[in-house]
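Please find one structure pasted underneath; my questions will follow.
Here the complex is missing a single protein chain, while all its other protein chains stay put.
Here is subunit A:
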Amino acid sequence: MARGGRSGRARGEVAEICKALDHLTSMNGAKPEVIQMKRDCFQKLLRYMTQGIDMSAAFVPVTKCVALSKSDLPLKKMQYLYLRTTARQNSSVALLVVQTLLNDCKDLDPTIRGAALRSMASLRVPELMDTVFMAVEAGLRDPHHYVREAAVMGVLKCWHADAAGCRLRGLLGEVERALTADGDAQVVANCLYVMQQVGALKVTRDLVVSLLNHIHSFSDWAQCFVLDIVGDYSPASEEERFDILEVLDFGLSHTNSAVVMATVKLFLNHTAAFPDQQSQVLGRVRDALLTLVSGREHEVVYAALSNTLVLAKRHPDAFAPLFTDFYCRYQDPSYLKALKIDMLVAVTDASNAYDIAEELSQYIRDVDEQLARQAIRAVAAIALKVPEVNGILDRLLLFLGYEKDYVTAETLVQMAVVLRRYPDAAEACVDSIVEVNPETLAGPDERAAYIWVLGEHGQRVQSAPYLLEALVEGFADEAAKVRLALLAAVPRLFFRRAPECRGALGALLAAGAADADVEVRDRALFALRLLRHDVHAAREVLGAPLPLISRPGEEQAAEVEDRIFDEMNTLSVLYRAPAYTFIDPTITSVGAYDTDGEGSEEGVAGQGAPTDPTGMLLDVDTRSEASAGTAAPSPTPGSSVPDLLSLSSGPAAGAGRGAPDLHVGIGFPPAPALAGAGLDLLGDLEAVAGSSPAPAQNLGASLGGSGAGAGQPMDGGIADLLGGLGFGDPTPARPVTAEVGVEGNEKTGLLVACSGIWADATLADHGAPANPTHAHAAPPQTFAARWAELAHSARSAQVDLPLGVLPALATGAGVLARVALAAPTTSVRVVLEVAGPPGSNLQDALEGLQNLLLCL
């Protein structure tokens, strides 16, 4: 219906225009007032066309009408616009159009010739290409530059429509000739565009010299282009390089910002290999850029500032003394303020840190919440960047007392980041942090940060266990992230202040084990079983000191920054991502921005799972689809358990090698069953595992020797407490082993050791330890693949893990667990939920390993 109405309306409009045009045609077309009426009529016509109404039916009256008022240029141009649009909508009209245009290409007035040629070249109708070629060819030889300009661009249009035809007619050759021979700057510039676009531009010395000699006659835009070309040219000699720089020096003081920026890039390019000159040049370009930054047009300032930021990150020293130039003005748009804050952080050094922090504190009072938050993050970043400067942390602490909740919240999150880097600062900070009323913290991030501080630095705070206890009481109402934070923090504090935390820990683990969220439940069970299994190991895992982070996670990797630097003065600098991440669609899918769970196989530097998860799950039979999809967030226990358990009779491909099938479903009974006796869970699982004795025995047997250290009697107090908690016997019968050589600190060692428990268990199952295999796992793919291979060959393995591999381990661990468990040797099939790791710090490693351990 709507369509009918629409076309009916359109017919009405076409009729209206046709009628008006016919009427005007009957009048004397030379009279000024008639021309004016015609123009008004055309204006209406164009407005309809802009609305998307097909006006091709008005072709005849339009042509007639214009033909009778030949001398009027605006009418002509409107007609061209009409013809272009109509020809695209209705190619049969194009044939009629072309004759009109051809006639005009021979008009006496060069403006008409040029405009007609331009329109003609844009027709894009295959049948007409021959005519277009002819017109363009003639245009290239036109005495008037305006026509030649249009003709040269016409060649490019033809080339895109019919490259072969262009070549056949030698049009590119014509353009190449015009490039060196034409006397008009804009014609030459257009030739450059064309040659560059078709990939035939040869930047020779002669070309560069001739361009530079005429640089002043080019328009601003052409100058930009020439500067780009010359910037990529490598001068033959030192002398030539200096000459180029000297000739182009004017560009730095050009009124057009685009030219200035192009010149800046060229100067930096040409001095990149000469540090002395570069520093000299830096001073020059810095002044030029700063003027642009103090400009009036916000968008242009943004562009200039983005480029300056890239440069300042490379050469902070050059910009550090000028930090006041990057202070925010009240009327700056928010995107500019945000950029300026980044800039301030980039130029911070010991000499200006205090002033900058002071200035940033002003922004915290801004009404714009985002800006205030960013300013807080910036102060924290400065605290990390120049720890030697006093007073920065005090600033942050001051913010805590500020009355806006979001300020407190953001500050808390940032304090946690700072404390990760400088734990020694805790003494000064913790008291203020604890004073924050957790009631005022609304978001999960800040609550998690608050909990983290209590867990990590709780020994300094008298009331920490009670504060945590209060939070544990509200466990069920917290967000998953906060629940996870509690599961990390409470055990951590427990190992330091066991008596006070006992109650909280018990309640927490019980609640956690019954949690609906898979990740939370896994974490709770992990802690629970680790504690029950071996308190020493648990202490070392759950209470291990965290490695220091080097810089906040938000910052871009150096590699990415280099890439952006190389792409200076393009869109990527403003978009703050290298071009490959957003330009070519065939490449975009690989980008680090791909957060799609299924697409995680192309992991970039430790994000995303290492290999195709479905490929690795060798013998998950089809019924388990729901749980096999790694991205499935959290199937409710009720539904997942039967599914998982039903795997047992799967005719799995890899499993059919005669080994006794053991099927363990790591799915937990529905929550209600756990609510009362959550801590008995381990027993349940053991019962399942126990149904097939082989692995269990092997576990004990093969690990017994090396696990002596870990199996030692525990600290009496803790053992007692654990007993009291209902952890039962500390079971020294299942010692922990680590046949894994690890470089790095204890923490890492332990993590790997934990994974070793299982690896050994499985691999030893099939006896015969073969040659230790070293897996220096650099990229996560190799790492996981290696593990997969190991698991398949069922040979004992020794794995050296360099520290840097931790993120890989984190992502790899989940897959690894699945792969290894799915290995034919044991036929233990376990399906785990592996959520894409959110970041790449140790936390993830822990999570991955936790999954791994759950398979035990």
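Note that a residue touches a chain if its C-beta (ideal position, glycine included) is under 8 Å from a C-beta of that chain, and two chains touch if they have at least 3 such contacts; residues count from 1.
Just so it is clear, contacts and distances are computed from a predicted model.
A.B. asks: Please identify the absent chain by the protein name in its UniProt record; candidates are "RBR-type E3 ubiquitin transferase", "Elongin-C", "AP-1 complex subunit mu-1-I" or "DNA polymerase epsilon subunit 3".
C.D. replies: "AP-1 complex subunit mu-1-I"
A.B. asks: Among A:63, A:86, A:432 or A:572, choose the residue that contacts the chain missing from this document, as touch is defined above.
C.D. replies: A:572
A.B. asks: Which of these touches the unseen chain: A:60, A:81, A:498 or A:516?
C.D. replies: From the options A:60, A:81, A:498 or A:516, the contact with the absent chain belongs to A:81.
A.B. asks: From the list A:228, A:410 or A:515, pick the residue that touches the absent chain.
C.D. replies: Per the contact definition at the top, the residue touching the missing chain is A:228.
A.B. asks: Using the touch rule from the top, list residues of subunit A that touch the missing partner.
C.D. replies: 32, 35-36, 39, 42-43, 46-47, 50, 71-74, 77-78, 81, 109-112, 115, 118, 122, 124, 144-146, 149-150, 153, 156-157, 160, 183-186, 189-190, 193, 196-197, 216-217, 219-222, 224-225, 228, 250, 253-258, 261-262, 287-288, 290-291, 294, 297-300, 302-304, 306-307, 324-325, 327, 329-331, 333-335, 338-339, 359, 361-371, 398, 402-404, 567, 569-575, 579, 582-585, 588
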